[in-house]
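Every protein chain but one is kept in place in this view of the complex.
Moving on, here comes chain A:
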Amino acid sequence: MDNHFDVIVLGTGLIESITAAALSKAGFKVAHIDPNPYYGADEASLSLDELVQWVNRRQEHDRSITHYGELPPHARQYSVSLGPSVIPSIGPFISSLIASGVSRYGSFKLLGRVVIYDGGMLKDVPQSKDDIFQSKAMSLLEKRRVTRFLMFAAGDFENSKELHGQENSPLLDFLHRIFLLSEATARAITYALGYCSFIAEKTLPALHRIRAYLKASGRYGPSSFLVGYHGGSGEIAQGFCRAAAVRGGVYILGRSVTSLSSVDPAELENPVLTSDLPRFAIEVDDLPDRLHCRCLLSSTSLLPGHFRTLADVIRPSISSYGSPRPFAVARCIAVVDGPITLPWDIEDSGTSEVSDSLLLVFPPGSLHGGSATSAVHVMTAGPGTMSAPSGKGILYISMPLLTNSVHSAEILLRPYLTAVLLLFPAEQQQQKTLICSTFYMQELNSCTASTSDPLVGLLAVPSLTPHTTQGVDEAAIVAEATFRKAASSLNREIKEMNQGCEQTVFWPVLAEMEEGEGDDMHW
């Protein structure tokens, strides 16, 4: 192997994988390394036996992680996501999936239903105007008010008189005061349409999200969101890595980087072209040769401390519609016996196909013993997305936290798991049986301020915001920003020589060869 690369990428999380694919497709020579034996880093999809190994490794340094239950049969037929999320049907992420050709590596379906638990009961969140008018839960007056708000949110609200001066008020408050919506309706809109994670989130960013999701509805069907098969994000990360490999990217998994250093040009034996001078050298376990690169792009968590302070940190520049970045997320992954159904699916069955991909939202303060400040999301997956064998289901519970919690993930999430098991009844209306469950706290690398004088070609990517609905879009936005910085650091010398400032395209048009055509056409 030739050991000189344009870019070495450390970590195969979603952001790094999208960036690697874009750089490789742009013609740069990429090596992509992950110390983990699996793709996807914090967004990986793991089989249940891999999850148990992951838990065991994590227990060595994180004593708060807890795991219960025995490995069930067919453990390899489960795809469990470490970063469960949905994909908005319109947005930067789905655009990247299509433009890169990676969408063809995976399978997707519409998210089945969005359900909110409030006032002690489960309610379907209307997905369309028709749903609102058919709803029996709302008065005619309330329906009119909701419709008025939805028209407002779908339009150009930026310069509206309703919003003027209210941009930074809490959305809940805005909905009460300006649109006169009831408490229950305002909470449903805030947490299950705007997907606010915390109480008192600002109006303007939430309105941006609501508009984006209203537009997304109808592209592929009634739901605004899609879910990926086989655990979602982790599978998609593999797809982007494959796209990079197809264009010549070199993949090295399951080996750690043993040393990382910047290269002093004076030490090089035969510097031929100044534009090709490597800036970094790394050594990888079990590889005899050092690898060199001009640009080193790493997930922040994989950079050694002293390099972290020298790196150019890519910021999630999604702030216009971003939810506040949490400090950590308490997570629970639970495998249950029996298909996942809602109480009304049992009565309704036969009318329409029952989906086992659901999103259940617990607004702050909705559950006794639960959080008063954070919204908790429960996502479900099962055989419908080939994520579990027939008759089994997976529950993902997540609670974002703005500050360090004195409680463990289990203490925070146990009340929700208990409630969900009661809410999703088994066939004889009994409580569902739990096969196994894992509770852990995912801490996020804070976006420390970038140094004023970063090393040229050293880029650090922060961990992905674990927001259920906006996480993947943020991944695509950060990946594109990272791609542009990397490409410009690599093209700098060339540009200086040519004086050309050609903007590099994020995803060039797919070539015919890449379309996967042989002698015949795809249907």
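One rule holds in what follows: contacts are C-beta pairs under 8 Å (C-beta built on N, C-alpha and C of every residue); 3 or more make two chains touch, one makes a residue touch a chain; residues count from 1.
Please note the rule applied: contacts and distances are computed from a predicted model.
Peer 1: Can you pick, from "Tubulin gamma complex component 3", "Trafficking protein particle complex subunit", "Mitotic-spindle organizing protein 1" or "GTP-binding protein RAB5", the UniProt protein name of the chain not displayed?
Peer 2: From the choices "Tubulin gamma complex component 3", "Trafficking protein particle complex subunit", "Mitotic-spindle organizing protein 1" or "GTP-binding protein RAB5", the unshown chain carries the UniProt name "GTP-binding protein RAB5".
Peer 1: Touching the hidden chain in the complete assembly: which of A:Leu163, A:Ala200, A:Ile252 or A:Leu310 does that?
Peer 2: Residue touching the chain left out of view: A:Ile252.
Peer 1: Give the residue, chosen from A:Asp118, A:Glu201 or A:Glu235, that touches the chain omitted from the document.
Peer 2: A:Glu235
Peer 1: I'm checking contacts with the chain that's been left out. Which of A:Leu10, A:Leu23, A:Val55 or A:Leu97 qualifies?
Peer 2: In the full complex, the listed residue that touches the missing chain is A:Leu97.
Peer 1: Out of A:Phe5, A:Tyr39 or A:Phe280, which residue would touch the omitted chain in the full complex?
Peer 2: The single option touching the absent chain is A:Tyr39.
Peer 1: Which parts of chain A are in contact with the chain that was left out?
Peer 2: The missing chain touches chain A at positions 38-39, 45, 47, 76, 90, 94, 97-98, 101, 103-110, 215, 218-222, 226, 229-230, 235, 238-239, 241-243, 245-255, 353, 355, 383-386, 390, 513-520, 522-523.
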